[in-house]
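Only one protein chain is missing; all other protein chains are in place.
Labels run A, B and C following the written order; every chain starts at residue 1.
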Amino acid sequence: MEEHIHHTRVYFDHTDAGGVVYHANHLKFLEHGRTEWLRELGVEQDWLRDAHQLMFFVNRVEIDYLAPARFNSRLEIRSRLERLGRASMLFDQTIVDADSDRKCCAAKVRIACVSTKTLRPAPLPAAITGRIKHAI
Amino acid sequence: MEEHIHHTRVYFDHTDAGGVVYHANHLKFLEHGRTEWLRELGVEQDWLRDAHQLMFFVNRVEIDYLAPARFNSRLEIRSRLERLGRASMLFDQTIVDADSDRKCCAAKVRIACVSTKTLRPAPLPAAITGRIKHAI
Amino acid sequence: MEEHIHHTRVYFDHTDAGGVVYHANHLKFLEHGRTEWLRELGVEQDWLRDAHQLMFFVNRVEIDYLAPARFNSRLEIRSRLERLGRASMLFDQTIVDADSDRKCCAAKVRIACVSTKTLRPAPLPAAITGRIKHAI
Partner (left out) sequence: MEEHIHHTRVYFDHTDAGGVVYHANHLKFLEHGRTEWLRELGVEQDWLRDAHQLMFFVNRVEIDYLAPARFNSRLEIRSRLERLGRASMLFDQTIVDADSDRKCCAAKVRIACVSTKTLRPAPLPAAITGRIKHAI
């Protein structure tokens, strides 16, 4: 599947007293990227919750911080699905400063599909895996 | 009722590139103070949600930022219930730097008790108003 | 001056266990709106900091929360400058759900222009007040 790109900006609330984006906030940007990737495939997570009682639970993140992202920077959140499991997805994601083209971080993020009631793993609905496979 | 004091610290995630606590984060500290005030009265909000299907919804905040709070500062969140309504509470709260005794902000926060299902106002349970009145 | 509109989305990190946008996060959205309003006038806050050693400090917020904003909602942050002082600006801002056209909150936000060194009030540079007056 081709890389999906989500464009965003760094605002003050993303930064810390070090003058750069606080490290935990990169995970928020990565999640926005995955959300927009799903949206582009026609998958809305509120529908997933209401119609299927399912939600996504991040179960592993490996992230390398390569260069600081600063206030006002325009960022590209680049997302690629690396592996689609029965109840999981593995993403390869990077955040790139759109002006300098410098990579701010590179991450592998593993997502589980879980029941909203029990929080236990549950297979991804066929409607979704179908769209994903089609996109790949 | 006497003022309730909750002690906390400023960590990096609370600050922004200006080097001080990001203005929206003071509202988090104020909420922590109200949560601990309720806890001291024996009111746990997860019990309120599970046993009564009620939660608190902030419906108005007036806040004056008086002095910046910096990384590592020890803060006191001082909370006083100013008015108890049938389905609402009005708090008078301040955040004070514990070392300098300087006031960082002063706020009035109005809380509504709402149904977790409908998000519409609902009377505070007698068990809670009883404890609050006793405390006042 | 005409109202400025900034478009944004609610992602998971903005919500809380109540299922709606956490009250403090509305202040972040309002700040994004003011930042984009300034950008449209040609004022970048990193330039303001580097060239003038000035930054903006929120010194008062009055906010009424009118309706919850939910995950995935498309929001409009509507900003209007109500008063321009020598070293301050007063904004009238609302957040509107773009689908239902329902107002989520209405706020008055007072901003001081301060020195990045001393954090004390400092006059807005003429370059900025000129652009603002021109826009009004």
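Quick note on the criterion: a contact is a pair of C-beta atoms (placed from the backbone, for glycine too) under 8 Å apart; a residue touches a chain by one contact, two chains touch by 3 or more.
Here the structure is a predicted model, which means the values were calculated and not measured.
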{"item": "Displayed chains contacting the withheld chain", "value": "A, B, C"}
{"item": "Sole residue of B:H32, B:K103 or B:R131 that reaches the chain not shown, by the stated touch rule", "value": "B:H32"}
{"item": "Interface with the unshown chain - residue positions in chain A", "value": "18, 20, 23-25, 27-28, 31, 55, 57-65, 68, 116, 119"}
{"item": "Missing-partner contacts on chain C, residue numbers", "value": "12-13, 15-20, 22, 24, 70-71"}
{"item": "Chain not shown, touching residues in chain B", "value": "9, 11-13, 28, 31-32, 35, 44-46, 70-72"}
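Here is the rule we go by: only the chains that are shown with their structure count from here on.
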{"item": "Middle chain, criterion being Cα centroid separation", "value": "C"}
{"item": "Rounded Å distance between chain A and chain C, as computed from the means of their C-alpha atoms", "value": "27"}
{"item": "Chain B residues counted as touching two or more neighbouring chains", "value": "18, 20, 24"}
